[in-house]
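Excerpt of the complex: some chains, original placement.
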Amino acid sequence: MDFDFTDEQRLLRDSVAKLFANRYGDFEKRNGYAKQPDGFDRAIWTEYAEVGLLALPFDEKHGGFGGGPVETMIVMEEIGKNLALEPYLPSVVFAGAILRHGASDAVKDEIIPKIAAGEAIIAVAHTERQSRYDLNDVTTTARRDGDGYVIEGDKTVVIGGNSADYLIVSARMSGARRDRDGIALFLVDAKAEGVSRRGYAMQDGLHGAEVSLANVRVPASRRVGNLPVLERAADEAIAAVCAEAVGVMEALIAMTVDYMKTRKQFGVAISVFQALQHRAVDMYVAAEQARSMAIFAALSAASDDAKERGEAMAMAKSAIGKAARFVGQQAIQLHGGIGMTMEYKAGHLFKRLTMIDLQFGDADHHLRRLAA
Amino acid sequence: MELSFSSEELAFRDEVRAFIRDNLPRDVQQRMIEGREIGKQDIVDWQRKLNAKGWAVPHWPRAWGGQNWSPVHEYILIDELQSAPAPQPLPFNVSMVGPVIATFGSDEQKKTFLPGTANLDIWWCQGFSEPGAGSDLAGLKTTARREGDFYVINGQKTWTTLAQYADWIFVLARTNPQAAKKQEGISFILVDMKTPGITVRPIQLIDGGHEVNEVWFDEVKVPAENLVGEENKGWDYAKFLLGNERTSIARVGVSKQRLRRVRELAAKERAGDARLLDAPWFREKLAGIEIDLKALEITQLRVLAEARKSGKHGAPDPKSSILKIKGSEIQQATTELLMDVVGPLAMPYQRSTDAEDDGNATPIGPDDAAYAAPTYFNWRKISIYGGSNEIQRNIIAKAILGF
């Protein structure tokens, strides 16, 4: 039992924190990054590559640094604190996990170095209009055609899909809409014929895309997994987004407590009002419990036991979603009007927390998953 | 003891429904159903129709368009407008400055302002809140210096709703900075927004919309006859004004309409192999809110019945704080429910901030997906403004529980 970071992990945290302090220390800069064509600043992405973050979770033999879920947790927590806009979660964590667990060595040797160098962004196109949070609810089809496949279908809310060079698409090769069998994953060149995208900003300032695939041909070698691979990668992404949420909550609570100490009403700082103090305490308690669950998620994410791993993620994501909603709402309430303005960071932290709850399934979804 | 309205009241309700059905433009109603913004002209046109019918300012004195209704009639009108949904008469005009002028203004002010205020020929905004003073309204710093026949106003107001549309603003400003108590020495002054020295700066809210503003006053010269009532008595008028909104504070009709909408949408969405509306967890959540709303509706009627009986028309009953607390909690819960309906499709930002937008871009997801998250974000304000829920608890603690 040990909750300390190793020296290497501390070093990682410090270097990530330094990167973000430079780039996001002045929160107003974030707005400028968001307005760039990709919805983030490519120069910062290059810095991620330089610091080694983009190679972090990959095997050394494919040019990675062999980091595990704890290293990812460290990075994601800092991303959360700073509301960083770069597509680290979809590309490196989520798509990266699919490649790690599902791709052939040939594909890994080709793609991972590009990811590590910041030359390739990958997004996972799994959500469909009707699927809600169910990864097995797939109507997009893939049929065998010669030495490849032809993919046909529409994907929605593909996070990072606007700037992606590759898409990993879940498609049904056989079976009915919600069957667990018959689903395969394909690595699709985002510029391939038949792929069309409509990019957009999301509520939290991150970016995504609608993706249509019309008769898109993919070579057989680009088949990179099946439903269990997608679920395993989603579990790793859930652990990562839990860590991000903890970072967001930490920043938001710190802002709220600071604000309470400076904001005067009726001639005194509002931090003297016991009812407000206790509210802040409840936020803090919720966040600490959430932090425990993010640690639990990180330390369970590498498990090969899909059932145990899935249960841990359902518990963690449910707890995080509930805490995120409570902390976010109360932070806005304690800030009053200022927390609701675009120019102030608190509102953006609140929005990111709200979207984190929706990402990979909300608190109730995972509670039901656990209870099922 | 009887919960239903009298037959006369029911007949009035039917009349209101018919009027809305026959007069409210379909596109305005549809925008409101979907949670989209409506344009200035839509609001103006509708209030003029209501005013022509005699329904814009029924609670005003008869001489200025009032109807001498019971609080129940007022409630029925507001509840039907909220449920339709239809725009309500602009509160800054009809519930705030109008009653103040009608009660405390000079004859000249009444003649000058009241007809146009009722008919929304004049669009008013409210110059109360300041950056340093939120719930502590009396801590305001804006000053009005008397110079001959003028007041010269300096200072900054904030959270000024729809100031971008406004023709006039009613301002609380400090005319006697030496007053012993902070509530003293404040005056209530009417200011033409076109007066030199006024600057309106938009505040963008986290939902992306522009409904509030900062209003800056830099040596703004206002004729002294624009003072309402007595100098330094503005706080009394402000309190009168703030106690004036008791029939719609719970916004029961708004929540009823929202839950209806949620049911409609959930009937179209699928969750797994069934309709979302048939999922037990969803139905239980919905039922929980419906129960709360039913209780609130009856609590609202109880407060109304009490007001009708006591004859203290619109006088602030501390029980109104229950309406504010529960009303905001329920409204906010309905926005969370809407997010539940939409699920991951709430994530894309696809809301136009342009009220004249025709909404013809291909939407992502179901009809209301674009507005689910922005509405959730925006409606967090409901437990903050108009006296935060914490302030409401303080009121109950003091006025009812005697702490």
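Order as written gives the chain letters A and B; numbering starts at 1 within each chain.
Here is the rule we go by: a contact is a pair of C-beta atoms (placed from the backbone, for glycine too) under 8 Å apart; a residue touches a chain by one contact, two chains touch by 3 or more.
Fair warning: this is a prediction, and the values are worked out from it, not measured in the lab.
Asks: Just one representative per chain kind is placed here; work out the formula for the complete complex.
Replies: Copies of each chain kind in the whole file: A x2, B x2.
The criterion applied here is as follows: only the chains that are shown with their structure count from here on.
Asks: Indicate the whole-number Å distance between the mean C-alpha point of chain A and the mean C-alpha point of chain B.
Replies: Whole-Å distance between the two chain centres: 38.
Asks: Using the touch definition up top, name the residues of chain A that touch chain B in the complex.
Replies: By the definition above, chain A touches chain B via 127, 129-130, 132-134, 137, 156-157, 159, 178, 200-204, 208, 210, 264-267, 273, 275-276, 329, 332-333, 336-337, 340-343, 347-348, 350-351, 354-355, 358-359, 362, 364, 368.
Asks: Please output the residues of chain B touching chain A within their complex, sorted ascending.
Replies: For this pair, the touching residues of chain B are 129, 132-136, 139, 158-159, 203-206, 208, 212, 270-273, 281, 332, 339-340, 343-350, 364-365, 373-374, 376-378, 380-381, 383-385, 388-390, 393.
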